[in-house]
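Note that this complex is displayed minus one protein chain, with the remaining chains in position.
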Amino acid sequence: MKKLAIIMVGALMFGGFVFAQGGNDGVSAKTSGPSEAKELTGAGATFPAVLYSKWFSEYNKLTGVQVNYQSIGSGGGIKSINDMTVDFGASDGIMTDEQLAAAKGGEIVHIPTTIGAVVPTYNIPELANSQETLKFTPETISGIFLGDIKTWNDPKLVADNPSLKNVSKDIVVAHRSDGSGTTNIFTSYLKAVSESWAQKVGAGNSVQWPVGLGGKGNEGVAGVVKQTPYSIGYVELAYANQNKLPAGQVKNKSGKFVTANLKSASLAAQGVALPDDMKVMLVNSGNPDAFPIVGFTWLLVYTKQTDAAKAPAVTRMLWWAIHDGEQYCEALDYAPLPADAVKKAEALIKKITINGKQALPADLSK
Amino acid sequence: MRDLELARIRSRKISAAFFYGLIILATVLSISILFIIIYHIFVSGVGALDFDFFTKIPKPYGEAGGGIAPAILGTLIMLLLAALIAIPIGVATAIFIVEYGETKLATSVRFAVELLAELPSIVVGIFIWALVVRNLTGYSGFAGSLALAVIMIPIIARSVEEILKLVPDTLREAALALGTPRWKVVLFIVIPTVLPGMFTSIMLAVARAAGETAPLLLTSLGNAFFNFNLRRPMAAMPLQIYSYAISPYDDWHKKAWGATLLLIAIIGILSGAVKYFTRRWNHESR
Partner (left out) sequence: MKKPWMVLLQKPRPSKETSPGRLPLIKDPGDRVFSVIIGSASVFVIVLLSAFVLLLFYDSLESIGRFGLTFISGSAWNPVETKLNPVSFGALPFIFGTIVTSAVALILATPLAIGSALFIVEYAPLWLGKIVSFIIELLVAIPSVAYGIWGLFVLVPFMRGTVEPALQTILGPIPVLGALVEGTPIGQDLLTGSVILAIMILPTILSVSREILQNVPRLQKEGMLALGATKWEVLTGAVLPYARGGIVGGAMLGLARAIGETMAVTMVIGNSSTKISPSLLTPGYTIASAIANQFTEADSAVYFSAIVELGLLLLLVASVFNILAHFLTQYILKGGDARHA
């Protein structure tokens, strides 16, 4: 009886201690200010999650600030920032007017952070050791995802890929089951290149997929493809690379079959007029060597911040991301922001205010 | 005629044996399922349980190593807080139902407890999200604990109610006859008798809450870092298992199995410890 009482009292004390933890705890930072929040929460896109998880791990080592990013999909990121249940959101789909109108805290800026490529990835046991990746055209991709092309040895596919001649298995399609910016980029591309797709399905974070299995997040789709023989899905390049899944080549606007990598992704942004609010899609680029399924990804932040401790922390993190963060892009096959994009992003970050004053800490906004 | 009778008896006996065989088959199948599942969990998960697993935070996507320490910690913290909230309410409710049992209020409370017990846990998550996450704290460990508490309250209430009912009325009446006020009878006479049983109920509720994932998806979200702050998102073992299992990374799959093994082990230890202490208690006090 006595032992029990001691345990319960100890538990109560522990509970009290834990709950009494206020806003910040003391991990002293090297470069962040004394009154800035030490913990931030963000949620959203899985597209850049590979990069962000690297970023925030490094940022934590550098400044002691814990930026907890949870990849729940762009749809989740948009909803979370609209409801103000997180400090920043992330999405690779541009927020629609309806979504912007639903934002509880007012105006939201889209801060671009990086450029990534969406690749068709597949799992064909016969081709597991092949050095060549399959070649896809607008017709074959839209055909597969519409359910019109049902087997791997369909003549349309074999025309570009003789190695598929003897693979008579059915194609298992994998798509996103959650609201996804990656889907947005992928379907925007399909809408641009396939009349039939534009008619039947359209583009957006969530669409009515004619066929296929759903996976949650880029992680989920990559997981499905990895485990299901004869499947095909669309994922951000980093997911294909990290999991040794093949990334198919895609025929771009100029008729060339391009492999997705840092270079071909960066080229997609070249020559594109960047609007001040940075809300622009990069699919189906006219550049002859560009990969055609490419897009920006953004961090979503309120211009009118409400928390005096978090506002400078968020802006400091954003500033670091578009400058120092870009060094981590290359190793993970994301394309760093081109110089003009960085300039526009800086201007957008400077628009963020707290209590009427610019939120960006003074030591950064020279 | 006799042959006919014998033939009939034989066919009836064959029928009986046949169905007996089916029954044996059904039983064997049902038993093997458990062993198969535990086997797989053990074999796939034991390899992941190294020192780092228990002490380090997760590494960035694609990098091997690291651990799930934040998730283990988060589960423990949220379970503790949920228990602190649920135990008083659950026990009080059970006492009310049993000791004030024949009033209309008590029947409604009993009914409410039954309904609460049957709530799908994802719906509990929606409720706490709408009430707490949306308006109060954003995604947070506190919201997660509340969701777990809502799940634990009816479990505790129901089983403590059963236990209290087992206490013979003669005990209560004897105490009352000696002039003990009602509240003292309950607190100092009835409850100490059933303390081990109550302990069992609480541990079972905790074991059940330890495995809940769906409500946490919508309330505590998850955290890649160590976090003691209940007002911020918190990692939890079931959440980690889920996100790692559906990912493509082999290293994460291994960790997911390991976390599953750990979770099952914790649940097993809780239930086992309860049985052990109950037996000791019973032996000591008799």
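First chain written, first letter: the chains are A and B, and each begins at residue 1.
Definition applied: a contact is a pair of C-beta atoms (placed from the backbone, for glycine too) under 8 Å apart; a residue touches a chain by one contact, two chains touch by 3 or more.
Computed from a predicted structure; not experimentally measured.
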Option from A:62, A:158, A:213 or A:364 whose C-beta touches the chain left out: A:213
Full-complex contact with the absent chain, from B:48, B:163 or B:185: B:185
Sole residue of A:127, A:172, A:190 or A:341 that reaches the chain not shown, by the stated touch rule: A:172
Residue among B:6, B:26, B:46 or B:64 that touches the chain left out of view: B:26
Touch residues of subunit A, complete complex, unshown partner: 43, 72-80, 82, 98-99, 102, 169-170, 172, 175, 177-179, 199-216, 224, 227-228
Contacts of subunit B with the absent chain, listed as residue ranges: 12-13, 15-16, 19-20, 22-27, 29-31, 33-34, 37, 40-41, 44, 88-89, 92-93, 95-103, 105-106, 108-109, 112-116, 118-123, 125-127, 129-131, 150, 153-154, 157, 169, 172, 176, 179-187, 207, 210-214, 217-218, 238, 241-242, 245-246, 253, 256-257, 260, 263-264, 267-268, 271
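The definition used in the following text is that only the chains that are shown with their structure count from here on.
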Euclidean distance of C-alpha centroids - subunit A vs subunit B, Å: 36
Complex contacts: residues of subunit A adjacent to subunit B: 1, 4, 11-12, 14-15, 18-19, 21-23, 25, 39, 41, 43, 49-50, 53-54, 56-57, 60, 66, 68-70, 72, 80, 83-86, 215-217, 219-220, 222-223, 225-226, 238-239, 242-243, 245, 332
Residue ranges of subunit B in contact with subunit A within the complex: 59-62, 77, 80-81, 83-84, 133-134, 138-139, 142, 192, 195, 199, 221-225, 227-233, 243, 246-249
